[in-house]
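The complex is shown incomplete by one protein chain, all other protein chains being positioned as in the whole.
In order of appearance the chains are A, B and C, and numbering begins at 1 in each one.
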Amino acid sequence: MSTAASTAETYETFEDREELESVVIRFAGDSGDGVQVTGGQLTQVTAIAGNDLATFPDFPAEIRAPAGTTYGVSAFQINFGARRIRTAGDQPDVLVAFNPAALKVNIGDMPGGSLIIVDTGAFSDRNMKKAGYETNPLEDQTLDNFRVIEIDISKRTLESVESYGLSQKQALRCKNFWTLGLVYWLYSRDRQPTIDWLNVKFGKLPGIADANIAAINAGHAYGETAELGEEVKGYFVPPAVMPRGLYRTITGADALAYGLVAGANLAGLKLMLGSYPITPASALLHVLAGMKEFGVTTFQAEDEISAVCCAIGASYAGSLGVTSSSGPGVALKTEAIGLAVSTELPLVIVNSQRSGPSTGMPTKTEQSDLYQAVYGRNADAPVPVLAASSPADAFDTAIEAVRIATKYMTPVFLLTDSYIINAAEPWLIPDVSSLPQHKVEFCDDADGFHPFLRDEDTLARVWALPGTPGLEHRIGGLEKDYDSGNISYDPENHHRMTMVRKAKIDGIANDIPEQAVTLGSEEDTVAVVGWGSTYGPINRAVDDLRVEGLPVAHIHVRHLWPLPANMAELLSSFKHVLVAEMNTGQLRTILRSEYLVPAEALNNISGLPFKTTEIKDAVRKLLEG
Amino acid sequence: MSTAASTAETYETFEDREELESVVIRFAGDSGDGVQVTGGQLTQVTAIAGNDLATFPDFPAEIRAPAGTTYGVSAFQINFGARRIRTAGDQPDVLVAFNPAALKVNIGDMPGGSLIIVDTGAFSDRNMKKAGYETNPLEDQTLDNFRVIEIDISKRTLESVESYGLSQKQALRCKNFWTLGLVYWLYSRDRQPTIDWLNVKFGKLPGIADANIAAINAGHAYGETAELGEEVKGYFVPPAVMPRGLYRTITGADALAYGLVAGANLAGLKLMLGSYPITPASALLHVLAGMKEFGVTTFQAEDEISAVCCAIGASYAGSLGVTSSSGPGVALKTEAIGLAVSTELPLVIVNSQRSGPSTGMPTKTEQSDLYQAVYGRNADAPVPVLAASSPADAFDTAIEAVRIATKYMTPVFLLTDSYIINAAEPWLIPDVSSLPQHKVEFCDDADGFHPFLRDEDTLARVWALPGTPGLEHRIGGLEKDYDSGNISYDPENHHRMTMVRKAKIDGIANDIPEQAVTLGSEEDTVAVVGWGSTYGPINRAVDDLRVEGLPVAHIHVRHLWPLPANMAELLSSFKHVLVAEMNTGQLRTILRSEYLVPAEALNNISGLPFKTTEIKDAVRKLLEG
Amino acid sequence: MNVATKIDPLKAKDFASDQEVRWCPGCGDYAIIKAMQKTLADIGATRESTVFVSGIGCAARFPYYMSTYGFHTIHGRAAAISTGIKLANPNLDIWVASGDGDSLSIGGNHLLHLLRRNVNLQYLLFNNEIYGLTKGQYSPTSRMGTRSPSTPLGSVESPISACEFALGSGARFVARGVDTQQKHLPGVFQRAWEHQGTSFVEILQNCIVYNDDVFAEFTAKDIAQDRQVHVMHGEPMIFGANEDKGLRVDAESLQLEVVTLGENGISESDILVHDETNPTLARMLATMEAPEYPVALGVLYCDPAETYDASVLAQVQEAKDRLPEADLDEYLRRGHTWTV
Partner (left out) sequence: MNVATKIDPLKAKDFASDQEVRWCPGCGDYAIIKAMQKTLADIGATRESTVFVSGIGCAARFPYYMSTYGFHTIHGRAAAISTGIKLANPNLDIWVASGDGDSLSIGGNHLLHLLRRNVNLQYLLFNNEIYGLTKGQYSPTSRMGTRSPSTPLGSVESPISACEFALGSGARFVARGVDTQQKHLPGVFQRAWEHQGTSFVEILQNCIVYNDDVFAEFTAKDIAQDRQVHVMHGEPMIFGANEDKGLRVDAESLQLEVVTLGENGISESDILVHDETNPTLARMLATMEAPEYPVALGVLYCDPAETYDASVLAQVQEAKDRLPEADLDEYLRRGHTWTV
């Protein structure tokens, strides 16, 4: 563990530097170029520097596409600033392109006048051809409207690591750290945390660590000494004002895992994850697989059905069963989820959504599985649905999902998405031991016992564990008699049981916080309603519009089913309700049917997060029209 | 084939008989008592007698529960009359109880004064105890309010078949036909069609046929000669006025199968059914398995996933792929349905709904899989949804499903339910060869070909079959480029493709009939909206209320997704929209979100069809309130 | 299996639940449940630590009739659910009750992986070669040509051999029994229970309604002894009403052959001795079919290996032992942090 204080690098020349409120940097290159690692390091040091930040790692679908192809380009974007940062940024201020393909794929997103850093060493004829450039973009008009820094990074990297006895291939791999050094210089970042990280990471290969450190230092020195041109000088982004406390950066995958473990702890349960790998959900499996010391068991199943069934079995036996997948995998689980509904067992189903339908675009984000979560089962089988709105929020939402699942003896859907899973943001680390407990009490009273005895308030059934003498009982997916828990085909009983299952879930609306207006108030004209990872762009857009004085509010919904009790009233106070979603209008459908509110739709189904401008434009149109 | 004319039995004493407009009879006994066969025969002869009718077979969950138990009771109800019959009847006028358990289970449904026929020979102490009777119900007050015909049917049956050399067990099996003979006498039914049927059915066992014929004649003679008591005399139900033409009775399973084959014929395609057995859907597999001469291939798959995948493969290769299941099985198919959506292949998914959630009450009816059909997939994956409203209607709805699936290159959901599948009604046999064709044209033009070329009007893609030289192409579940059909991860293209898939399905609204008011008009105050097998009870209830002069209309929806284009306007003309469904309000949710109409709910989730009185009461309450 | 407390042992009837048994009269399942109740009494099981898990089907109703814990799950998934139960509480003694459709049709994949993983539980496959509960369609174990509602002209699929499949899937314990053999079946169940790992038992079960007498070819009283061989580890595989038939391997063709003691100079020492740890022999035994061969009953294969649940939990335990003070708050604060 290192803290900012101990390693701070002081840029004596802060006065010379231009102060920026925020900046958006995108790195792009081959999967082999270490783009994600580079981004991760910049994220760390930026967080430590006290900026707020958000990141967006964008992976290619191919594992390691042939070098230099456009479809093999991997990208990482970070937005950091002196103000609260809500998104990874609409448009980058800086693009670092490690090769022609990276330039080709990303240049379209760059606003005129932005800064482009290219490794000229990678602009060989062969690479340009592979990228589909007929003429050299560094020489034709392609970059006319940009500020371009052309450096033969490859060559300079090779020079900087010459003395470490690496092969040419290994040496070239240090390119990303050389570039990072330059970026660190550009934005006054401290190199030390990255140097520490390299020393730990390559502890067993000190040669590699040293070479990378040399590269980073060389890149940094290049910035300090080189003439980068008139328009390019060092920048300085002051720390943001953030709530006090101890921080770290966290990805959604980590936050989810920690939240689930914390939730299980607070319930007094062991956690058992049943999962079958699928992009982007696998990350949760990977993190939890490394947390065995907390009593976590992970089961990599033979398929998604086995995964959810194993989790159900675990819950039956008294653990917290969790299963995790993405849309296509969740589809396979729906029959089994019905069993958990019918047997009223706790279960948390994490869906890390991705672009569909079917295989779709597996590495791209989307939030189009809301219908599936709310309605996607046979029969009347209501299930609570929650969504995390950011990487860090996944921690709290996971705890809430566990609380509801165990208190109400029900499966709970927890929705995240590809963006949340992979992106990182600073996180004010909570004190888990002081969070409110929601300890489970297992039934141990044989007196009048039957397995479908219900709590009067919550309507939850008792949880009696196999192994308990005297409570032997049988449960299953057939309809049960309300009064004995035995199989029943009685018509009125079935109606009653269906209604009590529904009432139990509906009743959760009274056990969750009222829906707050996230930004703005009920006095505003337009409410932009969102859920999940659209939090950032909506919040930023509404914030910006409010600064302009426009009467717009942001309402971000965590509890999607049942919806908070005050929702009807809240929505009715706005003239316009605009539901912004990365799907064709799924929450909108639900709000309309629940409240008969004429909610309007803003949809983006591109596999990429909303741009704040899209949202702003839509709101302006509503206010004008 | 026998026609009414050739076999008509003339009840010379029609004058003595009381004329009834309609009558409801329920048979109940052990699964081994032949209750369903008895009902089936009564249905046949009643249809031939020119009555309109509806039936409701009610199976126990157990295959053959130990004789005499209440959970082994099987029942069959028929409603027939001189007027149009819409339901199997709210309450039976007559109950035939073959044993104490049958009496116990069914007596609660009988109105005071109704007729109860019991086989006293089956009322042994042992059987009464098994049924849970502590005293003999024939001797205590149990039957005080009923007209009871006590006959030792067992004994009389044994006597009547004495001369056929059957074992005691075999001889007793003729009990149901003895009883049927009596019922035939009571309601002036012709025995000949049943006698013909017995001769064909037991062609290879003439002894059995003859014994059963003797039994039926004996039962009939008993009615003619015996003193059945003051209140019991012969009845007479005149023929109903029905559209002219050739009729037969048909169950939903048969109608569905025939409709699918007819639909495939009209499209010029072979039909391939992939199915995994499940109650009540298996019946469709069984019927289609017997239709090979029409080029039908049936594949009993290893599970539902394989079943739907096999159907998708068949469609890919140029057949009409069909898959059939019930809710839990459909749940397993949802991932693969997404593939059919993404690859835009025709596919008909038949869901014969049953009570849920999970295994629920497998032999009971429900219509709670509408959410699943409309919304139950991951991602934005819209699919048309149709529902049959009666056994006979399943034929037409199946043809329409095939038309849409092939014209729009899309999976189509076709919803039926346990009631429709098993029930029978008279069917005016259509002339398939004169039905409108919807012939499929496969692509064979290599010029400018790519697999996602779309028809301008329908937006359907071309259907190019493997085996066609020059059209070799690759399709799959990854997102495709709009202009080439190749894999594409382009953000804007994905948005465009998602929207075009949606537009294609939405556009079907313009290619289906406008929603008609089934009964009544837009001038009425209340519209009772229904779908699927609630047609009968709603129609009867509304009809009755209208006879009373109440301003109520019936709107029955076949096209549930997309809804007919005029639906918004139509619904807006009523003060009250009451959606009557055998679920917790699923169509209601859809109508509310689509039209912001404050639709109200009438729900019955008992596993049994609505009673008309429930609907009438609900409408009256609305009109009064 | 687990070590059960021996104090105040329960009797067979103590393992019957209060629910009425709802199988068809004459169904082979009645005999199986009887053998099971006897077995539980024999091994001194307790009700509270015994769990019956099932999928869907006639066989899958089993749990309702036992006074132990029970979970009647969904079609084909009992193996997966049991795995979760075992991982969550390894002290429970789990018996899976599943039909041939449940296990080998929809549930084939889970069974494969259960066997491969070797989860410590007993898996009972009730093979009646038909789908009973859904009213008689042919199943993956039905003989070629089976006429059923879905195959009016006869089925055209080559059936799967349950035991051969289990062996091909890496099972470490494979046994076979017949529903009505009340002398034999409890012994097989007990061996299954004693075995550490997944114990796979195929029970040939007569469905009197939809597939009556399908095993009569080798279970009919008059021929049973000549058409069955009860194998015992270390014993020569001799069978027949007169105990004069035996099995031998032809070294050339690598096939089993039936020989008669006393004929062609064959004596007991020529007869193959059953070695239940030999997988090649197990497969040959598993695939023997009547009438050419006797059907092999008893423990065909038993060769224990480390169980999945033990290995998984050992890793968890190791991690805990390594970090006995594992504290989530401390964990969350690892790596780079900073104070604002």
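By our rule, contacts are C-beta pairs under 8 Å (C-beta built on N, C-alpha and C of every residue); 3 or more make two chains touch, one makes a residue touch a chain.
As the structure is a computational prediction, the values presented were derived from the model and not from experiment.
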{"item": "Chains on display which the left-out chain touches in the complete complex", "value": "A, B, C"}
{"item": "Contact partner of the left-out chain, one of B:Pro92, B:Pro137, B:Gly360 or B:Gly477", "value": "B:Gly477"}
{"item": "Touching the absent chain when the full complex is considered, from B:Gln437, B:Asn486 or B:Asn566", "value": "B:Asn486"}
{"item": "Residue, one of A:Phe56, A:Phe80, A:Trp197 or A:Tyr276, that touches the chain absent here", "value": "A:Tyr276"}
{"item": "Which residue of A:Glu302, A:Glu400 or A:Glu614 touches the chain not shown here", "value": "A:Glu302"}
{"item": "Absent-chain contact - pick from B:Met272, B:Val383 or B:Val542", "value": "B:Met272"}
{"item": "Positions on chain C contacted by the hidden chain, ascending", "value": "105-109, 112-113, 116-118, 140, 153, 156-161, 164-170, 249, 251, 253-255, 278-281, 283-284, 287, 305-306, 308, 311-312, 315, 318-319"}
{"item": "Contact footprint on chain B, counting only the chain that is left out", "value": "1-5, 44, 47-48, 50, 193, 197, 239, 242-249, 258, 261-262, 265, 270, 272, 274, 291-297, 299, 301-303, 305-307, 309-319, 321, 335-336, 338-339, 343, 428-433, 465-478, 486-487"}
{"item": "Positions on chain A contacted by the hidden chain, ascending", "value": "62-67, 69, 71-72, 276-279, 282, 285-286, 289-290, 292, 298, 300, 302-304, 328, 358-359"}
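Everything below uses one rule, namely that only the chains that are shown with their structure count from here on.
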{"item": "Whole-Å gap separating chain B and chain C, where each centre is the average of the chain's CA atoms", "value": "40"}
{"item": "Where chain A and chain C are represented by their mean Cα positions, the distance between them in whole Å", "value": "45"}
{"item": "Interface hub residues of chain A, defined as touching at least two other chains", "value": "305, 335, 338-339, 343, 476-478"}
{"item": "Interface hub residues of chain C, defined as touching at least two other chains", "value": "56, 72, 74"}
